[in-house]
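The complex is shown incomplete by one protein chain, all other protein chains being positioned as in the whole.
Let's turn to chain A:
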Amino acid sequence: MVELTSREDTHRRMLRARDEMDRRYAEPLDVPTLARIAHLSASQFGRVFKEVYGETPHRYLQRRRVERAMTLLRQTDRPVTDVAWDVGFASLGTFSRTFSNVVGCSPTEFRARHLPVAVPSCFIATWTRPRQSGGTVVSEKRDGADAD
């Protein structure tokens, strides 16, 4: 087994927690759950996540959910309300505010402008993920992972 430096080991553990957010983005994830995966206390988790990935877990989860919403809007005809719920938002209002804030247009406008694309879904996910610098954080009451 390779010997990792303390910093590398921290990265590896935070990556596992981030992968869990990627996988369970639609669930009400809470910080203690993610912190356990990273072998950190809940109070340490948000700070260390931001040190490693440059944003809070809450913001990362927001961008992950918005990215998934963008895909569903582009590739399905599901109503916007259903899309909001599918990706983990508890209210249409919060979803619309967050989406507009991050993407720069409303979910309905986004759907009208974008067509499905035929490339592997993980690349779509990676390359359509809103950038960290986009918009400002919008509060999401249902999120547990909001240890800013």
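In this section, a residue touches a chain if its C-beta (ideal position, glycine included) is under 8 Å from a C-beta of that chain, and two chains touch if they have at least 3 such contacts; residues count from 1.
One rule holds in what follows: contacts and distances are computed from a predicted model.
One chain of the complex is hidden; its UniProt record names it "Catechol 2,3-dioxygenase-like lactoylglutathione lyase family enzyme", one of "Deoxyribose-phosphate aldolase", "Catechol 2,3-dioxygenase-like lactoylglutathione lyase family enzyme", "ABC-2 family transporter protein" or "Succinate dehydrogenase iron-sulfur subunit". Listed residues A:Arg18, A:Arg59 or A:Arg129: the one in touch with the omitted chain is A:Arg18. Against the chain not displayed here, chain A makes contact via residues 1-2, 4-5, 7-9, 11-12, 14-16, 18-19, 22-23, 52-53, 75-77, 116-118, 120-122.
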